[in-house]
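Dumping the structure here so I can ask a few things about it.
Removed from the display is one protein chain of the complex; every other protein chain stays in position.
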Amino acid sequence: MNALPYDAARLAVLAEEITTNVAELAALGWTPATSSNFSRRLDDGHVAITVSGADKGRMGREHIMVVDLQGTPVASDQRPSAETLLHTRLYQRLPQVGCVLHTHSPVQTIASRLYAGAGQVRLEGYELLKAFHGNSTHEAAVDVPVFANTQNMKVLAAQVDALLDQQPLWGYLIDGHGLYAWGRDMAQARRHLEAFEFLLHCELELRKLGCRT
Amino acid sequence: MNALPYDAARLAVLAEEITTNVAELAALGWTPATSSNFSRRLDDGHVAITVSGADKGRMGREHIMVVDLQGTPVASDQRPSAETLLHTRLYQRLPQVGCVLHTHSPVQTIASRLYAGAGQVRLEGYELLKAFHGNSTHEAAVDVPVFANTQNMKVLAAQVDALLDQQPLWGYLIDGHGLYAWGRDMAQARRHLEAFEFLLHCELELRKLGCRT
Amino acid sequence: MNALPYDAARLAVLAEEITTNVAELAALGWTPATSSNFSRRLDDGHVAITVSGADKGRMGREHIMVVDLQGTPVASDQRPSAETLLHTRLYQRLPQVGCVLHTHSPVQTIASRLYAGAGQVRLEGYELLKAFHGNSTHEAAVDVPVFANTQNMKVLAAQVDALLDQQPLWGYLIDGHGLYAWGRDMAQARRHLEAFEFLLHCELELRKLGCRT
Partner (left out) sequence: MNALPYDAARLAVLAEEITTNVAELAALGWTPATSSNFSRRLDDGHVAITVSGADKGRMGREHIMVVDLQGTPVASDQRPSAETLLHTRLYQRLPQVGCVLHTHSPVQTIASRLYAGAGQVRLEGYELLKAFHGNSTHEAAVDVPVFANTQNMKVLAAQVDALLDQQPLWGYLIDGHGLYAWGRDMAQARRHLEAFEFLLHCELELRKLGCRT
């Protein structure tokens, strides 16, 4: 339960930021057929998140609602995204995280299927690995986990939790589904999202070119 | 024969909706070389449909005409698309359908040729299958039929009719030609169209990556 | 020699049409690195054509000049494109042609190299073959010739001439170079250009998918 009110002015700023950024991601084709969802931390107990089922290319202020850290709607009778729990568990667990972006680009979906058996995608040897907060060289390697898809968000959230016990993480794939990426704020989360998309695209193309097995 | 008049105000609204949406689809490259056609149900006896041969990237109100459910022009001397019958048979058959979209994206055309021999494309294991009205899980499978191409629309319409006797359907491919997709209204038809395009694209890419045979 | 003056008002209209259309083609990435050239028939003895070397994404009226049907500049000290002769020979030979478009898309260039050995690309089984003026069915086949590249335009022009003696033609490829397409006016030439691009793209993708050898 969350009895404290949130700051309406901050909500207005974040809602504007979300709709502007989601429109850009929709234009890239990363949110097909009303899929994908996006959120920002409002304060210690509240999250601004996109409502269920909206066309991400035509979003307005009315498509952003507030939930508490358990995913329960606050002062709203709108339905939050079915995957709200995957957002709120990250905010509960990682106090430094202020933004969570979930997209369904073709590259993300294809990579998730291709590497589902292996359970992860290893990214190494790329200068762009420096885009992930904390990396300062291309000599690092980043393993992107791929979880099995399920309509049970508690199962998925628990798997993410278990992995976060073992390693730092800026994103993960769900098989046949898409990518979750996050960061301190919108700018960092988008930088991480773009880096994942770019590096997964390179891996798929290199495989088509006969350089991966 | 259709002696009843239609609602001119509703036609104006639908024509605006069609031209706006077609411009977006044209910008995606899904309507090459004046191909493709689009319609909306006006009322029980009338359909608003794009005229034959127009450049879909430069459409205006003058490129939308009215036909009855037999495909005969109503109060117009313009020529409706040669494929008008494929639209009107869906409206006759399926009272809940309010919008039919026919596009020619490269992905749709390539998939139609690749799977013409098999007669269908099986889509399974994707979260985006939930985009099709009536599906609530990625554990469903959707089979997209691929019909042989013909310049005889009666033959094609009868094949679609026969298939609708057996199963619900939100779209089909025609070999070397393109995709038909439909829905309750423009928003749902576009959601179905985008989901077909996305999933066919994933299937083609997975095959290039050696994951389909 | 061409002593007759041309209609300046018609030139203004055609120059505007060319720059508008070229900007659209440049935005598609079909005119990389100041390549490509474009023309319209002004009258029986004059052609409006793009000047040599301009960035096709930043064209204005000053980048359109007039040449006679021998390719000689008329009332201008600008240099026409090195390939002007390929345009003017088509206008000389084919009185019904009013527009010639030469682009360098990746698809066109790649197809030209892939099929240079065979000397042609066969396009068949596509609904979009109906986009070529004179075709009314997908059951036609269109062979797109691929000529060897040369910096000698007279050699190329003679090869095109020889082929036109044998068959009607709406376009051809030059190896490692790009595509020429033409039509009655800008709309028809663009329809032909888009159809070639689309069909060559489908052929390349089908080959990647193992459906062509």
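Odds and ends about this structure:
Letters are used for the chains, namely A, B and C, taken in the order the chains are written, and counting of residues starts over at 1 for each.
Keep in mind that, in the parts below, a residue touches a chain if its C-beta (ideal position, glycine included) is under 8 Å from a C-beta of that chain, and two chains touch if they have at least 3 such contacts.
Since the model is a prediction, treat every value here as computed from it, not as a measurement.
Every visible chain touched by the undisplayed chain in the complete complex is listed here: A, C. Contact with the chain that does not appear here is found for just one residue of C:T20, C:T34, C:Q70 or C:S136, C:T34.
Screening C:G45, C:P145 or C:G176 against the full complex identifies C:G176 as the residue touching the chain left out.
One chain of the complex is left out; on subunit C, the residues touching it are 32-35, 55, 104, 106, 109-110, 113-114, 149, 151, 174-178, 204, 207-208.
In the full complex, subunit A contacts the hidden chain through residues 125-128, 131, 136-138, 187, 191-192, 194-195, 197-198, 201-202, 205-206, 208-211.
The rule we apply is simple: only the chains that are shown with their structure count from here on.
It takes 90 degrees of rotation, in steps of 5, to superpose the Cα atoms of subunit A onto those of subunit B.
Centre-to-centre separation of subunit A and subunit B, using mean CA positions: 32 Å. Note: centroid distance subunit A to subunit C, computed from Cα atoms, is 46 Å. Counting partner chains per residue, subunit A shows two or more touched chains at residues 208.
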